[in-house]
Structures are given as structure tokens and as C-alpha cells.
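The complex appears here minus one protein chain, its other protein chains still in place.
So, chain A:
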């Protein structure tokens, strides 16, 4: 298992549950030291892919390798080099959070004890987690934190995160992003599954978008930049018709409400500044800008590309 092999290498992966095709020829590669975003709507096959990588599910066809090793046969050896955080963490209800963390990390070969102890204290503080509470009393977000602390306590060559921030507040999301970046800086690879584009945007070098078990788009963030648009909703006092003339403004809708004219439109992210200049001249009384969800992107950019895919699926 030399380091010339990619951290993750999936080719033509198939997996069915009964008559349902969860994966239908998926390709995915994560190079060494890369942080790869793995995007797709619910049910697209992200979790199935990850469970195949973890050797929990057995693929029907295709290859799945971690560091060049077979994910099914070499599972135990490979798991020494990885950390995994599921999207919905369940813990042992009668253990405390601290006990769960220690139990999980002790399943891997241990390093320097004192250093780990300090690291654990630091992670608990950063994630603001009380380790003495029984796991059954934790909220979903706190259970998630337990798994994240356990994962970042291990120094792994590859971190696999399956929607790791579901249930976390934005503050904790930021802490997660920070540690993910730190892992990358230390030379580790990361596979981050998510359906929140902004989260992926913050840390990922490459992005693979999957839909109905196939990768429909794959590339660096720069290459995929054209996909990202933000939604803008504003209430303005002046006539907003000038906005319609800007090329970066899409799908403009205007309506009257008590406070003025309500405008809603989408803007290409690289042109936000320019559009804002125009907007600020319009006597802005209220403004929200939200990054698009992946589902919206799919609907806007893949509507016609995806159709044949789903039809093929149905037949």
C-alpha cells in the first residue's frame, strides 16, 4: 500500500437492495491530501458508497479501493488509517460521552497517551461538549459531537464524513470546518459527504455530485463554480427595473408589499459585488442572501441532464 495510490478509488461501483439500484456504476477518486466533497440529494447513494468503502456493504460489481487496498478483504488493515463519522450517530445509552469517545479511539492502535489526553481536552472544549453526561441524555447534535471528537482524536490518513454537521449549530459547523482544514494541512485526505453546498465550498478542493447512484459532475471547485448562485430577497423603496438589465441577475420576480417593492432573484456568485452596487442605490429596506441548496441547483442546472438519467433508472 504505497502512497502512490489514491486515498479513495472507486470505479464502476454497483449495489442493489432488492430491486432498488442504490449505486449504478459510480466513479469517484480522492487523491492524497485532497479534500473531496461528495454531494447529492437524499437517497442519491452517498451513504451507500461510504458503507461500501467501510466494508460494511458488499458491492455487487465494480472496484472500491482505499490506499490501493480492497475495501472488503483488507477492511481491518485499512481501518487503522481512517476515521469515520456517520450522519446520524447513535451511542451506547448507558455510557457517558467521554466513555464512548475513549472506547471508540481505543479500538485503534494508540499513540502517545499524554498527548492524546491534551488533545481530547482541547477537542471537548472547542466542541463545547460535556463528557460526563450519559449518552441517552444527549441531543442529536451532541451525539454528533461525540463522534467528531472521537474522529479528530485519531490521526488518520483519511477522514470519511457522512453529513457530519447535521444537527450542529453554525458555531459548531465552523469548528468542524476548522478541524477539517487542520487535517488537510497535516497531509490527510478527506471525503466529505453533504448536501449543503456552502459547507463543501469552505473546505473542499474537488467536488463530485451524484444523483441516482451515478456521478453526474466531478471536478475542482473552480470548474464547478458556474453552478453556484445565491438567492437574493430584498425590499426596496425605488423602482427595481434596473436590476433586470444586469447579466448576473437571473429569474427576477418583483411584487408589492407594505414596506415597498419586494424583489427576489438569483445572482452568480462571482458577480455579487457588482449586483450589490446597483442594489444599494435602490433604497434597500431589507435584504437576505442565501446560498442555493444542492436540490435547487439540480433543479436549475440539471433539470434536463438529469431527466434521461431518472428515466433510465425507471426502465
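We adopt the following convention: a residue touches a chain if its C-beta (ideal position, glycine included) is under 8 Å from a C-beta of that chain, and two chains touch if they have at least 3 such contacts; residues count from 1.
As a convention for this text, contacts and distances are computed from a predicted model.
A.B. asks: Going by UniProt, what is the name of the one chain that was not included in the view, given "Carbon monoxide dehydrogenase", "ABC transporter", "Allophanate hydrolase subunit 1" or "Membrane protein"?
C.D. replies: "ABC transporter"
A.B. asks: Out of A:38, A:67, A:84 or A:179, which residue would touch the omitted chain in the full complex?
C.D. replies: Missing-chain contact among the listed residues: A:84.
A.B. asks: Based on the whole complex, identify which of A:13, A:64, A:104 or A:175 touches the chain you can't see.
C.D. replies: A:104
A.B. asks: For review purposes, identify every residue of chain A that touches the missing chain, sorted by number.
C.D. replies: Here the touching residues of chain A are 51, 54-58, 75-77, 79-80, 82, 84, 86, 88-96, 98-99, 101-104, 106-109, 131-134, 136-137, 147, 160.
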